[in-house]
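For this depiction, one protein chain was excluded, whereas all remaining protein chains were kept in their positions.
Right after this comes subunit A.
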Amino acid sequence: MCGIAGLIHKGKSSSVGSEMTAMLQALKHRGPDSTGYAVYGTPTEGDYIMRLKVAEAEDMEKGRGIHQVIKDRIAAVEEILAEHGAKIKSKDAPREYSLRYVITHSGDTGEMAAHIEETEGVEILSMGNGLELIKDLGDASVVSAAYGLNDFQGTHAIGHTRMATESDVDIKSAHPYWAFPYNDVSVVHNGQITNYWIMRREMERKGHRFMSNCDSELLAVYTAHNLANGVSLEESLRRSIQEIDGVFTYLVATKDQLGMAKDTMAAKPLVLYESDDLIAMASEEVAIRAILPQEIDTYDPYDEEVRVWQA
């Protein structure tokens, strides 16, 4: 069933980490397997924030040996960063297997990211100027507490509570998906894509990589491909309704935009609230009421509806 949520403040920064936590916690019943966030802070040109995992949560039960494996993988990642001329400005490890780096880098970040992911067990969750992507097993309160998201200030965010249907219960199958290697693009999705393998092969022929077997990852790659080829976010969303088959409602965030698209069957829900300075949307109204308890006007977008908002 899954739950998706998004919010964007126009022209100002706010506590999007705690706001998204409240929204996702209200959607916990739609998917307790994992929770994910894509939050957008203040972009700093030249600085990249890289979130990555070097193991799956379940790997931690494999005994003492896993701790050394993790250390070795982290060392390998840092060696590659150095090879590419990236300088580590700060490093945090909210979980033993999940790290956050702030780096400065002036070279080809796509090439560097691909090189990092050659390390066994390493997956970059996000790398961007403003984007930070956090996902882990458990509900929003668990993930938020572990990763300190209640203190996060930013302009916009998307989030996801996952009920695993098409792939495994693990972090790599959790949403959101980073649109590798396109800077600052992330996607959350509710639904099933029925031409997934056809579209995936097409994207792979065009040189894109897939880290999971989750059909939702396709939307991230598809969007990244379009954006990289000069297509606007709104046009990409419109094209997806014609080119991607299945039932879907999905949200896409870039460094300064938030967009939504609903397929032709409109079978996956979304409730939307819009004011002059805040737009909030979620699979269910309870999530919007978690941050806006007062009486407000909301509506359900129609079939094939596409909307894009600017931060």
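Here, a residue touches a chain if its C-beta (ideal position, glycine included) is under 8 Å from a C-beta of that chain, and two chains touch if they have at least 3 such contacts; residues count from 1.
Simple rule for what comes next: contacts and distances are computed from a predicted model.
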Protein name as given in UniProt for the chain not displayed, "Autoinducer 2 import system permease protein LsrD", "Spore maturation protein", "GXGXG motif-containing protein" or "Ferric reductase like transmembrane component": "GXGXG motif-containing protein"
Residue ranges of subunit A at the interface with the undisplayed chain: 264-267, 269, 271, 284-289, 293, 295-300, 302-303
